[in-house]
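Only a single protein chain was left out; the remaining protein chains are all shown in position.
Letters are used for the chains, namely A and B, taken in the order the chains are written, and counting of residues starts over at 1 for each.
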Amino acid sequence: MADTSERQRFDELTTEIHGRPLGQRLRIGLLVMVALAVLTLVEYAIAVEVEHPLLPLLPFAALKFVLILEYFMHFSAVLGKGDH
Amino acid sequence: MAAVTLEAAHSRAELLHQPRSNKLGLWIFMASETFLFSALISARFITSGVQKPEDLNQALAFGLTCVLLVSSISAYLAEAFIATGHRRAFLAATRVTIVFGLIFIGGVMFEWREALHNFPPGTIYGTAFFSLIGLHAFHVLTGVLGLAVVLNLGALGHFGPSNSWPVEGVVKYWHFVDLMWVIIYPALYLF
Partner (left out) sequence: MRPLFRAIKWGIGGYLLGAVAAWVMAGASGPLNGPIEVTVGFIAGLIGWIFGIGGWNNWGREWFGLPPKDDGKDDWRRYFRFNTDHKVVGVQYLVAFIAVMGIGGIMAMLMRLELARAGTDFMSEETYNKVMSMHGILMVAVAVAGILGSFGNYLIPLMIGAQDMAFPRLNALSFWLIPPVAVALLSAPLLGSFEAGWTAYPPLSVLAPGDGQLLFNMGVIAFGLSSILGGLNILTTVTTMRAPGMTWGRLPIFVWAGFSASLISVLFTQYFAATLVMIQLDRIAGTAFFDAKAGGGTLLYEHLFWFYSHPAVYIMVLPAFGVSLEIITHFSRKPLFAYKAVVGAFLTIVGLSGIVWAHHMFTSGMANYFHAPFMALTEAISIPTGVVFLAAIGTMWKGRIWFTAPMIMATGWVFNFMIGGITGIFHADVATDLQLHDTYFVVAHFHFTIIGGSIMGLLGGTFYWFPKITGRMYNERLGKIFALWVTIGLNVVFLPMFWVGVNGMNRRVAVYPADLQRVNEFISAAAFLLGAGFLLFIGNLLWSAVKGPKASDNPWNASTLEWSVSSPPPHHNFPLLPEVVGHPYEYGRPGARHAVLSTTGATHG
């Protein structure tokens, strides 16, 4: 009996977004990808149009950074687990 | 509970800490790598500010960014598929990721042939360009190797919903390489 419950705990710890169905994951992934693509296009457009694009581009880079960190790499999962 | 044997106790202790350790270790490694990239990125700004040559191949760089973006979503899908038990879809997604990774490396090689002519490493922009792109392309290459390993193991029947950590780890590393590109791309081409 003990073995099965520990096995479950192991599984939970192993798979971060455990329990989330495939469909939901695909939806999140596609949404984030579309967002990243749009942001990249806007970035490119700004760089072509604006004279000194450093400052206007920074928020876009930061936003892309955060999107990937959170939705592709599940960053907040690493903070949430806490102690044993 | 009955007395447990020593071996069982050891493997059980390992069972409990190893998933957390793996995850934390990878994050610490990526934090460390971020410092490596930040050193070269800051070298780019310290030596040459935001200056860039006129004859940069902007279209190619934009194309490569898109290639990396597509490979990123296919890597995400590979992770999602294996975690929900869809092995064949996982294998397909991993193959797509590898192919796009290789396209990226091919694109970089093509770009370098032009760049060697237009702004060789001896110029100050060339220094930043070749070192940063080289560092990043090296990470793409190691990512491709990692993906090839999990693809091979996946094809042999390893991994499943309860045992997807190696896939998750490699995919996370792949996203990390993409993450660095999010900074390097504007730093070299756009700013």
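We adopt the following convention: a residue touches a chain if its C-beta (ideal position, glycine included) is under 8 Å from a C-beta of that chain, and two chains touch if they have at least 3 such contacts.
In this text, all values refer to a predicted model and were calculated from it rather than measured experimentally.
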Message: So one chain is hidden, and I want to know which residue out of B:Leu91, B:Ile105, B:Ile124 or B:Ala137 touches that hidden chain in the complete assembly.
response: B:Ile124
Field: Residues from chain B at the interface with the omitted partner, ascending
entry: 1, 3-4, 6, 9-10, 12-14, 16-18, 20-21, 24-25, 28-29, 31-33, 35-36, 39-40, 42-43, 46-48, 120-124, 126-127, 130-131, 149, 152-153, 156, 158
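Operating definition for what follows: only the chains that are shown with their structure count from here on.
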- request: Could you pull out which chain A residues touch chain B in their complex?
  value: 2, 6-7, 9-11, 13-18, 21-22, 25-26, 29-30, 32-33, 36-37, 40, 43-44, 46-47, 52-54, 57, 61, 64-65, 68-69, 72-73, 78, 81, 84
Query: Okay, in this complex, where on chain B does chain A touch?
result: 1, 12, 15-16, 19-20, 23-24, 27, 50, 62, 65-66, 69, 72-73, 75-77, 80-81, 83-84, 86, 161-165, 168, 172, 175-176, 178-179, 182-183, 186, 189-191
